[in-house]
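Excluded from the complex is one protein chain; the other protein chains are retained at their positions.
Chain IDs A, B and C follow the sequence of writing; residue 1 opens each chain.
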């Protein structure tokens, strides 16, 4: 996509979310008025589920630049929409699936008919046993992202011989037991699957270490983009508050200590955005461009977490209340720090690369 | 010593240093007007060299509380006096030396007739070979603290069998080759000794792992105390500057961002002092009280280094000039961070103790 | 989750560990045994989550047990009905309570610390008689009414109004306004209220300090839901509330300095318990973290640095207690300021660290243990509730101003 098309996509995503997912609706979602399913219908109707699938499967075949833009806006809106694992699954199938796998799942996923949950990278894999044309899975799949309401789940499994693979579970048909594991950040959701000795056709297996790498790349990019969107928004809200709140007969935004903290946050955010933009370009050019993505995630999620933590402090008492939107940013920021590789893990990736 | 005696000792040390070692004299020392030898004569005449030796050797037999007080004042004055290794040697001989060793060296050291240099803990040991009533030393002793002008040096050595020991070298008599290794912080001094296959009587060896522990304790306490003294002083100078310097038509000390930084520095200093005071008491009660000392050194030297770094910044251009005293605090603070165990090393000691 | 512990209607004095207080070791053993006999083994499981009323009932029950053993106010001076326990004894109490993971009497903090400190120094004999006894004999709950929606950090700009009138021959103050951030205000019997009595005076000058009955007509209490999801604080609306004139503390228009002088040290005392509990928590973290995050050098080093900070706050608290021993009626000392700022920063940093190194386990929504202070077994709730120290009772920013201006003498902005 060229710059103009990207800008148009961005505008349209932003408009949709501003009308379908304003912050006060997210606050009501937190209080139980579900926004997840309505938003899913919206993104399905708008074809966002088809962003990363190839055109032959009804997809738009868009690259990391368009995805980063989408994820940034989702972060801005704090959107509780379970889109991320579906888009990751779509990319995986398109890049690594065989013809049957593509034709079985890709159309439905791109059309938004089938929603996919994804077991987190780095979670303890299930045990995979192959026998002829079928496989068996043993164990419990923890940390399955957006399991709630999903039709499919891509779980991580490893054979005794050390083969690592992803296996597609049909949640309704395969008779597995799903448990919800609600998160503090209710704009996202985790679950777990118990599937002791579940027998499945061998065609359910998507294999290869490149798969985990692709998941890590897509997930890392998504969380980094989500973080810059969230950080930008909570900074703007905080600056706005500082411009209107008075204490000691002055606008508190005129107190230099608070100003310098805001300046440092802004600096960190701008730095993160620069790295993310560059990582997106290099990923578009070369899907193995890994350390850039780690750097982007470290910079963005750390900037977001520090900023969101300080935003509550800068808002004072009002920021400590359930009714104010501050805590939603804080909770999403703290989750972002650990999703798709913690900061420590990503720094170690960078360090290994540097020391190599 | 009771509180009153301690206070009197503190007052007298402070008065002496204010008159014999004011900051402008230290600045001249930095420019080559030696203050080291005059100060050594002063501390010798005043009997400070005898502080930690037993009374039977002409010493005062004072404990860690008196030593901490002395070291704090030396830090305040940035005193370029090579007292620390001499006092450590005095404590070691008194606690661990045999009767002959004590009688050979302790009197002269306490009287200030013999100045001792000390190889840093953790430096690469010399090779020690025992044969009958003599020992041989091989190699080069690096990082010997206050070697310049010293009469004796306590070097670290290890035998092939793994015995770790300290060996006393008579610098004039033993015919070793000494090199000065000037430091950026010219208020202290390092040197190295080349002594390939130096044969010495076995009575020169002070043995046992407890020796290294005692060195570490004394050194750690000294540097922690030095750091609180230095930090307190450079903070006071900085606050004073902020109260008089004007920019933008206001005293710069009224800018809240600078005020909050000063407040954080003060908080860190007060915290370090609390830990050091406690470590001094526990060391007085129990000379094995190790993690307290590590905590004291971490807190004090980190507070000092952060403060001294910011002090130059808060002074602006004037703090960046050679003529201003700021840089002397910064250089001493940065050296203190690595003397007698770096911050990382001490944190690891605490961590090991916690995890044990 | 049910709560079947009966709230005793009358308190009978039980055998108290204080009988052994002459010998510190024996006292410790007696206390340990008392805790074991008294605290239900499963209280943490039973008070994980639950309603606000269950929390309050359990708090009252626990306070009753403490009162029955004369432990509740054992830190008060003997002349005011306490035991005047030494620093060493109080450390023993906090240590044993923390090690046994006994409940924390959170709901009675104002009753046990702020109220007595205020009345010891500034109360009338009648006020002390009535209200200190009310705490010890009735287990009365007190809350504090200082902050207002537009007077948070800038407390001196409060607008709640108290007008002196004579109504039906009684001298009363009629109060109108709105207070906020009153801890456990919804359970309180009494209220320490700051209100403006002189509209013409500037800022701090026209403020008075009152004792207010929370059941008086015109008082409306509304819980505030915090970012943890719980409601520990309340808003309090005051609509022509009448306070008898004898419930004025100190002189009219002098409330500000009374409140300021008595409260700094009291915050330090509350931190005493909190930081002793944190010290014990470090030991538990080591047990739990040994197999996981502690294997990471960088995390262990970060943890060790937090340990150093924790140690410094403990030592500063001890220093303050010695200062208070020397001068029981001291105002807000420098030490108390350092303790407040240092503890708030540490509490947030420590909980942020634990949240970060605990991975996804800490991200799951789950009920927090109530009455467990800052150690609810829910990392995220502990992290979030650390703001109640960094924002309230003088925010970090206010404390830094105090250090810079009052202690270092830097000019006002």
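As a working rule, a residue touches a chain if its C-beta (ideal position, glycine included) is under 8 Å from a C-beta of that chain, and two chains touch if they have at least 3 such contacts.
Predicted model, so just to flag it, every value in this text is computed and none were measured.
Undergrad: Among B:60, B:111, B:129 or B:257, which one is in touch with the chain left out?
TA: With B:60, B:111, B:129 or B:257 as choices, the missing chain is touched by B:257.
Undergrad: Who touches the missing chain here, B:120, B:187 or B:227?
TA: Touches the omitted chain: B:120.
Undergrad: Can you list, in ascending order, the chain C residues touching the missing chain?
TA: Interface residues of chain C facing the absent chain: 296-298, 301, 413.
Undergrad: Which residue numbers on chain B touch the omitted chain?
TA: Residue positions of chain B that touch the missing chain: 120, 143, 181-186, 190, 246-249, 255-258, 309, 312-313, 316-317, 319-323, 326-327, 330-331, 334-335, 337-338, 342-344.
Undergrad: For review purposes, identify every residue of chain A that touches the missing chain, sorted by number.
TA: Within chain A, the residues that touch the unshown chain are 239, 242-243, 251, 253-256, 258-260, 262-264, 266-267, 270-272, 274-275, 277-278, 295, 298-299, 344, 347-348, 350-351, 354-355.
What we mean here is this: only the chains that are shown with their structure count from here on.
Undergrad: From the C-alpha centres, identify the chain that is farthest from chain A.
TA: Most distant chain from chain A: B.
Undergrad: Could you state the distance in Å from the CA-based centre of chain B to that of chain C?
TA: Here the centre of chain C sits 43 Å away from the centre of chain B.
Undergrad: With centres defined as the mean C-alpha position, give me the chain A-chain C separation in Å.
TA: Result: the chain centres lie 40 Å from each other.
Undergrad: Could you tell me the distance, in whole angstrom, between the mean C-alpha positions of chain A and chain B?
TA: For chain A versus chain B, the centre distance works out to 53 Å.
Undergrad: Hunt down the residues of chain B that sit against at least two other chains at once, touch-wise.
TA: 255-256, 258-260
Undergrad: Do you know which chain C residues sit against two or more other chains?
TA: 397, 400, 413
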